[in-house]
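Apart from one protein chain that is not included, each protein chain of the complex appears where it belongs.
After this line comes chain A, so read on.
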Amino acid sequence: MNARLLPYVLILPVTLFLAVFFLYPFALVAKQAFTQGAEFTFANFRDVASHWKFPISLKNTMLLAAAVVPVQLALALLMATMVNRMKKGRDLVLYVWTIPLGISDLAAGIIWLAIFEQSGFLNSMMSGLGLVDQPVNFLSYQNPMMVFVAIALAEIWRATAIMLVILVAGIGLIPKEYYEAAEVFGASPWQRFLRVTLPLLRPSLQTALILRVVLAFEVFAVVAALGGTLFPVLMGEIYSYQFDLQNGNAAAALALIVLGISIVFTLVILRALRVPKGATI
């Protein structure tokens, strides 16, 4: 086998797989988004964007991402730093912390529903302690803040570990000598974190943040389980266009809008966390 050809031959199966199961369906969705009947149009986008639920679901999705991602980032950094310092039991702790990753998002939503619903753990605990006379309905339209907090908590619980895993790997790659040099030259532990860990972790932070932010825009099952229709989000709207309203064109248009938002945020993150020209990390 020609050595120059071999790499291309090896990557061919994956390329084919992606072309058939990703690029082709994607082209179909794009076509669907830009057509009504047989003619090319932007009408689907106009319809979707002018619907009264669009601004609310966009705002909710953004708010949720804005509330959840920073907390997850901070938590993941803290957890990764702790794991990195551990000598014994490091793997065990890491496994336990990543358990939520193995649970589907719908199941995660149902777990937290079992906590917050009217006959859930939280209510039985509070009435057991005598804090409430009768069960409180946390997840009702009268408590929008509570619904938001419950969804945010479930998301944080469910998806922090994906960042953790990436950051643990990244932190492990930073040579110990940099920390010792920083310590000798007078950096406090907090300064070492800010001036050594964070800058040297930039490539991992990029990956973790992009992954997490994009996934945050796709939040669906947890919201469906905990908020139902009380808290509309973009993915929920796509679902309802496709299956409740049987409007595949509108669903495709909205999906492309979400894709556009994801691309914009990806570019912003790449730009914000770029490594200075000439620096090698």
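Basically, a contact is a pair of C-beta atoms (placed from the backbone, for glycine too) under 8 Å apart; a residue touches a chain by one contact, two chains touch by 3 or more; residues count from 1.
The definition used in the following text is that contacts and distances are computed from a predicted model.
Participant: Look at the options "Iron(III) transport system permease protein", "Cell division protein FtsX", "Carbohydrate ABC transporter ATP-binding protein, CUT1 family" or "Ger(X)C family spore germination protein" and return the one that UniProt uses as the protein name of the missing chain.
Facilitator: "Carbohydrate ABC transporter ATP-binding protein, CUT1 family"
Participant: From the list A:P13, A:G130 or A:P276, which touches the chain that is not on show?
Facilitator: In the full complex, the listed residue that touches the missing chain is A:P276.
Participant: From the listed residues A:F26, A:F54 or A:Y178, report the one that touches the chain absent from this view.
Facilitator: A:Y178
Participant: Of A:V29, A:M163, A:L200 or A:A255, which residue touches the hidden chain?
Facilitator: A:L200
Participant: Going by the touch rule given at the top, which residues of chain A touch the chain that is not shown?
Facilitator: 175, 177-178, 180-187, 191, 196, 199-200, 202, 275-276, 278-281
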